[in-house]
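Below is one structure. I have some questions about it.
Missing here: one protein chain of the complex. Every other protein chain is in place.
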Amino acid sequence: MLAVYAGIGKMELNPVRDPTHVTADAAGSDPAGAVLAVDGISKSFGPLMAVRDLSFEARSGEIIGLLGPNGAGKTTAIRVLSTILPPTRGRFTLGGIPHTKPGAIRQQIGVLPESAGYPLHQTGAEFLRYHARLFGRPARSAREIAASLLAEVGLAERGSLPIATYSRGMRQRLGVARALINTPSVIFLDEPTLGLDPAGQRQMLALIRDVAGQRGATVILSTHFLDEVEEVCSRVIILNRGEVIAEGSVADIKRRAAPRTVRVHVPPEMHDEALSALKRADGVANVDSINGERGWLIATFDSAWLDEHGGVPINSAIRALADAGVLILSFELEGGRLSDAFLSLTEGGQQ
Amino acid sequence: MRPTRLGPAAIAAALSIVLLVAMVSSGAPAFGQENAAASDLRVSVSKSEVSALTGDTFTFTSEITNTGSEVTPPLIANLDFVALDQSTYIDPEDWSPQRTLVVDPIAAGSSATQSWTVKPVLNGDVAAYVVVLPTSPALATAGPLVSSPAIYLHVEEHRALNPGGVLPVVLAVPGVLAGAFVILRVNHGRGHRKEPPRGPTGLTSY
Partner (left out) sequence: MTSLARSDSRLRSAAKAPTHGWLVVAVQELSDIWLSWRGPIIVFAFSLLLSLLTYLAATNKELNIIDQRDTVNLVVQVTLGIGVAVSLLFGADTVSGERERETLESLLLTPVPRRQIALGKLLAVVSVWPVLMLVAVPYVWALRAGAILFTDAVVAGFVVGSLLTAAFASLGVIVSILSNSNRLSLAASFFVFVVLLAPTRIPLTGWFGDHIARINPVTAGSRFVDRVIVANHSLGQEWTLLIAPVVAAVIALAVAFVAAGRLRLQGGIGR
């Protein structure tokens, strides 16, 4: 059970049902098991409120996607939670350590910043050794850790070469290795696949899955790429203009943008029968021809009926057409993707 | 009987006599009278022409002779240099440690000798000469300064490859530093290349 908090402009400790807020299935929350507990975190820069009332909890091994358009506050949120920036309001604990002890928190976290730079004259191994030493490892141990992490992220052959010779993808992988240097319990990855080619993105996502699955670390993944979230994240938090506008499992978020229309292609001579059948189908609010072409129809379902009946209109429409003896040449649902939900939610927030 | 008036000539003669007596008694030189002491001095030098390299040292002497009948007052002998090409500035302090020498009063008919050390520091043609001056205006008598004949110096540049013995240091320090840093860089780079890519041997144990 995940405790979910939503607030717009105010701190609230109890779940609030907001029409735009999607919550996970409530099976009972257990705050005691949360690795990261965030309570009403806000961060302002002068008059600009970059993050407002961010609240959520994360458990061990979870991969939580932090979504939002540019300027939504994702990077600021990560910087606050990784103690780079102090919060303006609110509090959080990580591994039971309050945010007022940033040094202790940094021992527990690993971070891949969005704009991570690297000392180009250092080798990858030297860079990792240095950071291992900064996390209190003795010199010999630091050397072993660096070698192991380089192998883990696929940079074993390039560890002795200057970072200046690394490609963008290699540097991202080096950054992930650096984030793992202290076996963190929580890892923040800010746009880890930015600038990578599709193959690099795949490798990075596999690495992230490995990190969470095999190390048991909690991963907070900030990204623009919605298919990445669908692929690896168990939960999603959507930010817009510094506020949480949706939070829940990926399925819950997708359900928010459940398909409300179906596009049907039938033989032109069966156009009228199909039109009548769809109009008679349960939950259908409206049926139209597509661009006036015979044989092409679009049916829009009633939102309330969808919410009541689980949000999947396919059965009703197919049954109606089958009962009418109409031959279905193609049948397509519109909506039901995370990107649809994302756009719907963020555009709704911008209105 | 009419009173006698003095003529202009008589008045002028009387005034001249009065003026002459006043000037003589004050010690001021009479107009047109030559400086007897100055005209009685003669200055000679032991060299007339010298060829040298920059940095070489040579010496010469000057001799001041009192040909008069009176002892001279205390004198100053001053050594000066002039560049004959007129475009080079000569700083006398750089050329000789002895700018001026004090000469004790010279008896009538006697001479005094001064020794001078010169180290040319610039190449070119230079004239050196010694000028003799009284030590104070009170003792001076009117007349031109007495100077020696000029000594003509032909100075050529001497290129010292190792001035003051600093050349070994000047060359060695940058050389040693360059070598040291090259060795350091090579060793550092070699150390990086020798790092074997290790497998995850110790990952589960830390």
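As written, the chain order gives the labels A and B, with residue 1 at the start of each chain.
Rule of thumb we're sticking to: a contact is a pair of C-beta atoms (placed from the backbone, for glycine too) under 8 Å apart; a residue touches a chain by one contact, two chains touch by 3 or more.
Given the structure is predicted, the values throughout are model-derived calculations rather than measurements.
> So one chain is hidden, and I want to know which residue out of A:Gly33, A:Pro98, A:Pro119 or A:Gly325 touches that hidden chain in the complete assembly.
With A:Gly33, A:Pro98, A:Pro119 or A:Gly325 as choices, the missing chain is touched by A:Pro119.
> For the chain not shown, which residue from A:Asp210, A:Glu293 or A:Asp307 touches it across the whole complex?
The single option touching the absent chain is A:Asp210.
> Write down which of B:Leu84, B:Val102, B:Leu145 or B:Leu167 is the residue touching the left-out chain.
For the chain that is not drawn, the touching residue is B:Leu167.
> Among B:Asp94, B:Asp125 or B:Glu156, which one is in touch with the chain left out?
B:Asp94
> Against the chain that's been left off, what residues of subunit A make contact? List them.
79, 82-85, 103-104, 106-109, 111, 113, 115-119, 121-122, 130-131, 133-137, 151-152, 178, 181-185, 206-207, 210, 214-217
> Quickly run down the residues of subunit B that touch the omitted chain.
Given the touch definition above, subunit B has residues 54-55, 94, 97, 119, 121, 160, 163-167, 169-174, 177-178, 181, 184-185, 188, 200, 203-204, 206 touching the missing chain.
To be clear about the criterion, only the chains that are shown with their structure count from here on.
> If you average the Cα atoms of subunit A and of subunit B to get two centres, how far apart are those centres in Å?
The mean C-alpha positions of subunit A and subunit B differ by 90 Å.
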